[in-house]
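Complex shown without one protein chain; remaining protein chains in place.
We call the chains A and B, going by the order they appear; numbering starts again at 1 in every chain.
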Amino acid sequence: MEFPALFWGIVGWMIVWAVAGSIITRRRYLSRDLDTSNANFIGAMAGASLGPIGIAAIWAKTPQTSGHLSVGLGLLTVLIVAVTFSFADPENICVTSGSFVASQFVNGLIIGIIYGFMALGLSLIFSILGVVSFAHGEFYMIGGMMVYFITAVWLPGINPLVGVLGACFVAFATGAIFERLMLTPMYHGKIDRPVEYGILATFGLAFTLQYFVQALAGANPVKAKRFVTFPRWSWPEWADPAWIKTRGGSLTLFDQVSISSPRLTAAATCILVLLSLLYLLNRTWTGKALRAVSQDREAAAIAGINPDRMNMLAFALGGMIAALAGALLVQAFSWLPQVGAIPAMRSFVIVVLGGLGSLPGAFVGGIMVGLVEAAGTGCVPDAQKAASYIPAYGMIVLTLTLLLRPTGMFGRRFASSTHGQH
Amino acid sequence: MRKRIPNIAGAILLLFLLAFPLIYGRPDYDYIMHIMITGFFYAILAASWSMLTGYAGQFSFGHMGFMAIGAYTTGLLCHYIYLSPEPTGICWERGFFDQYLIVVNPIGVTSTTLTQDCLRQAMEVWDGTVKVTKMPVLLGIILGTLMGALAGFLVGMLVLRLRAAYLALFTLGFSEILKAAISAEIEITRGQAGLELPPLYPEGVTLFGHYFGPTAKLPPYYTMLALLLLCLGILAWLARSKFGLFVRALREDQDAAAALGVNITRYKVLVFTITCSMAAAAGAVQGHYVQIITPNMLFLLQMSLVVAMAVIGGLENFVAAAIGAIFLQVMLELLRNSFVIGGIEVDMTIWRLVFFGILLMVTLRFFRNGLIAPLISHFRRSGIAEETIAKRKIDAGGAGS
Partner (left out) sequence: MIHLGISNLHKKFGGNHVLKGVNFEVNGPELIGLIGPNGAGKTTLTNILDGAIKPASGTVYLNGERIDQLPPYEVARAGLGRTFQVTRSFRRMTVLENLYVPSLALGNARSRSELREKAMDVLEFLTIEHLRNEFAMALSGGQQKLLELGRLLMLDPDVVILDEPFAGVHPRLMDVIHAYIKRVNEEGKAIIIISHQMDSIFSLSQRLLVLNFGDLIADGPPESVKNDPAVIEAYLGSHGDEVAA
């Protein structure tokens, strides 16, 4: 399926002006002595969406650019790409079928919530320990595996809630034990390069866990049954709500958008757990202590908080969040010991996109990545290729983020300072 | 005298490796040789990665990506480019001196038996009257190495401002994109089906009057060993020159290094370029040796192996990393045999990797400089502490603290 030159031509034009815009605007900001963290992004978006005119406008009113403007320009860029795409490939299902687009959008949103939830765990670990956990995907994998083993092998027919709780418990314990055994020497200056040590240690954990599970469970894909089967409601003719229909495994809105039960329950649970996490972080003593440690270790220690305890709690909690995401998604996907790699990568992308250490950033980033992946898998003409490129979509987002706005959307810290080095 | 012990031990190990294929005569000769060749391949990767990570402090998880660039560059070139004295008339072709440079059209995975590529069709018509020249393997390897260097240069430029975790994530992402692209572009790369490469020595070689066929293990053994020694030699030379000093300085504190006149940008990019080209060279040679390459070589497992080997050997000493890689590769292969305890079959093909992971974590936790590097530096740096104490006594004061 050849793509018309028109599409690539316009995309090429946008890229050229985006590069020009980002360089020019950065220069401009530098020479005006302004904070440049936003300059690359806004310049690139202005260049991509409006070409030289956009760059000139940004140039002219340099100090008055706002966050709203950069979001607006970003959306405009996405819109232009979408319109060009629809002209280039008018036969594509993304262009012809509104219900397909709506369905993809809703499903992208839902899966994005789960992605964001999982990334939240990584962000939590990073903001407290300053470590990027490379074992995050393995916690996710363990979560799903535990649910499968509890509900299908060890205690068949038991309520899936037991499985989910069991998975959370196992992940929490694994995280806590690992943190105690491996990460404690990091905190007291006993190790020269703690960031690198943290990466290697979690990398080692990932490797060990993955093969440990494979040795126990085998390499064949497993799948858990869906947790919730929607009841089939029958309504009298006059009261039939036309916009919602439920069938055993899925829920259909307006006869167009179909959402599968596993995804819906997973997203709903994620939102519930997220709310309780927010409550924990903002209202309880432990949560406040966690946030205090993330902002200033020494000060928190002086205030009577044991930072080492908080480290353990954060790592265990972060792992548990990933495991919960896995436990909820095992009903939607088939499960392998290697299943964690792509979600882990995706979580990294989301966390960088949202800003390392920012919890709302992780959530918004998750939804954005969910939508990008939905668009990528749904609209790229060759379905098989589209599926192969799933990990790449996230990585393209990551690369763009690192190039245009290394602090991420909500990030306070720049990639090459504070937590970058020590 | 004690300082020489590592050198002597190294010389003995080297002699053993050189003589090994000649003195080993058990029936599993080919299998053992294969393990050793793969061990050398990993040794090159581990050594160059330890230069990049241990010396220069550039934490890259994309090393296998550069290795794959080397392998796929030579693989694709050997697969698609030919020289022919006659034009085919159906392929893309250009005059090249007195011959024609032919670029074969990609035909994908499924169609090899049904529709042949344009050159095969033309050759059927010619019926053996025209002799088509393949791409020389050596040229492919060289181009693969250069391609790896170019990719290393570009990635090095891109990641200049990134440190530690961000760098690790970015390079991992680079490797993942590469894997996705190779898996997806099936028509060109043949995806998971794998791209076939000509053997390292397509015509075989004659050494000292002894002929070795294209699939014999001895020539690739010495080739890979030579490449390993070449890489170690280059790395040793670099480490002893000011390059080694500067990259270590920028690992320790790049602002301080810059304030002392070190062009940090240049050395960062340079260290990426050099180590990535080594990974690419190893990938290219290994690709020709195993004769088939798949995107699976980009699995995180492969990178994990390299990381674990370098860490267990000693991250900040590339010789130790290389020895660790050979040693662990041999160990991993020897542990492959499954056994039965109390009626339960223990599948060692998986369990060995679990032990490997545990060994990695234990090493990290308790032997931060690896298992082999401290041995070397124990002898190398022997006497330094005594020297310091003796001097301090003579000075009877010196610097207080």
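Quick notes on this one:
The rule is short, and it goes like this: contacts are C-beta pairs under 8 Å (C-beta built on N, C-alpha and C of every residue); 3 or more make two chains touch, one makes a residue touch a chain.
The structure presented is a predicted model; accordingly, all values stated were derived computationally and were not measured.
Residue in contact with the omitted chain (choice from B:258, B:301 or B:330): B:258.
Of the candidate positions B:81, B:154, B:245 or B:301, contact with the unshown chain belongs to B:245. Within the complete assembly, residues 30, 32-33, 35, 192 of subunit A touch the chain that is not shown. Against the chain not displayed here, subunit B makes contact via residues 242, 245-246, 248-249, 252-253, 255-265, 316, 381, 384, 387-388, 391-392, 395, 398-401.
Just so it is clear, only the chains that are shown with their structure count from here on.
Inter-chain centre distance (subunit A to subunit B, centres taken as mean C-alpha positions): 33 Å. Considering their complex, residues 126, 131-132, 134, 181-182, 185, 191, 193, 195-197, 199-201, 203-209, 211-212, 214-215, 219, 341, 345, 348-349, 352, 356, 384-385, 388-392, 394-396, 398-399, 402-403, 406, 415-416, 419-421 of subunit A touch subunit B.
Interface residues of subunit B facing subunit A in the complex, by the touch rule stated above, are 53, 57, 59, 158, 161-166, 168-170, 172-174, 176-177, 179-181, 183-186, 191, 300-301, 304, 307-308, 311, 347, 350-351, 353-354, 356-358, 360-361, 364-365, 368.
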